[in-house]
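Below you will find the structure I want to go over with you.
For this view, one protein chain was removed and the others were kept in their places.
Then we have subunit A:
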C-alpha cells in the first residue's frame, strides 16, 4: 500500500503539479533575471511563467487524450444511449455522459433540439447540459494538479450531484410546455456514420488540441495575469475581508461575479488557485469555478433560443442555488478534505 501511495505521489508531483518546472522557473527568475524570488515582482513573474507553461502542457496532453476517448462518444451516440432510459437513472446517465461528450456552448442548441426531438425528458437533457461544461476528465486532472486529489474528487462528485438534482427538479416541475414550439416539430433522425479509424481519431484529437488552444489561450493568459496579481499584489487582509471567511456573503459574491464571466475551466483555475492560496474558503473557490463554467452569458443566450424565458429562469435559479449550497457546505466541512 505504501508503495502504491509513493508511486501516486511521484505521479502527482512530477506530472500533475510539475514540481520540476516550479524549481526550473524559480532558478530562471533568480539566476537569469536576477530578481529575488520572494519579492513581489519575483513572485509574480514566477507565478506567471510557471502557471502559463504548466497549463499549456497539461492542456495539450489532456485535450489530446480526452479527445481520443471522446471520439467514441459523439452527441449523436449519446442521444441513442439515453433514449431507452427513464426516471432518475436517465438523469444520472445524462450527467455522466456529459463528462465524456465533447461540448462547447456553440453546440448546445443542436444538442438540445436533438435530445428533445428524440423524446428524451427535458430533465435528462438539462442534467447533460449542466454537467457537460462543468465536469469533465480534463477538469478533474487539472484540479488534481492545482488542488490535490481530494478536492478534485469532491468537485466532480458534487458537480454530478448538482446535474442530477437540477435535471430531476426540472422534470418534476413539468416544464415541457416551456420549450419553444418549433423544437418539437423537428423530426427525430438517427444518423449512422462510419466508425473512425485509429488514424482518423488521432488526427481528430490533434485538431481538437489546436482548435481549443486557439480558442482559449487569451483567456488563460488573462486568468494567469489576474492570478499573479492576486497572488502578490493584493494584500491578504483585503481579500479575506471581501471574499474570505470574514465575509459571510463570500459565496454569494463569488457566484454572482462568476455567472456572467465567460471562460472555461482552464482560464479559471489560476484565479481560483491564487484565491485559495490567499486563504479564501475552498467552498467559495469552488462556487466561483462552477458559476463561471456552468452558467455563462453566451450559453444562456444560446439556450434562450430554444426554451422560453420562464424555463431559462428556473434553470438559472436551480443551478445558482445549487452552487450556493455547495459553496457553503464546502466551507463548513472544509476541515474534512484539506
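The rule is short, and it goes like this: contacts are C-beta pairs under 8 Å (C-beta built on N, C-alpha and C of every residue); 3 or more make two chains touch, one makes a residue touch a chain; residues count from 1.
One rule holds in what follows: contacts and distances are computed from a predicted model.
Note on the omitted subunit: UniProt lists it as "TM0996/MTH895 family glutaredoxin-like protein", one of the names in "Penicillin-binding protein activator LpoB", "TM0996/MTH895 family glutaredoxin-like protein", "COG3014 family protein" or "NAD(P)/FAD-dependent oxidoreductase". Annotation: of A:24, A:109, A:141 or A:253, A:109 touches the absent chain (contact as defined above).
When the whole complex is considered, the residue among A:15, A:56 or A:204 that touches the unshown chain is A:204. Summary of contacts with the chain left out: across A:75, A:227 or A:244, the touching residue is A:75.
Panel shows subunit A; residues 74-76, 79, 102, 106-107, 109-111, 113-114, 117, 182, 186-194, 196, 200, 203-204, 207, 211 of it touch the chain omitted from the view.
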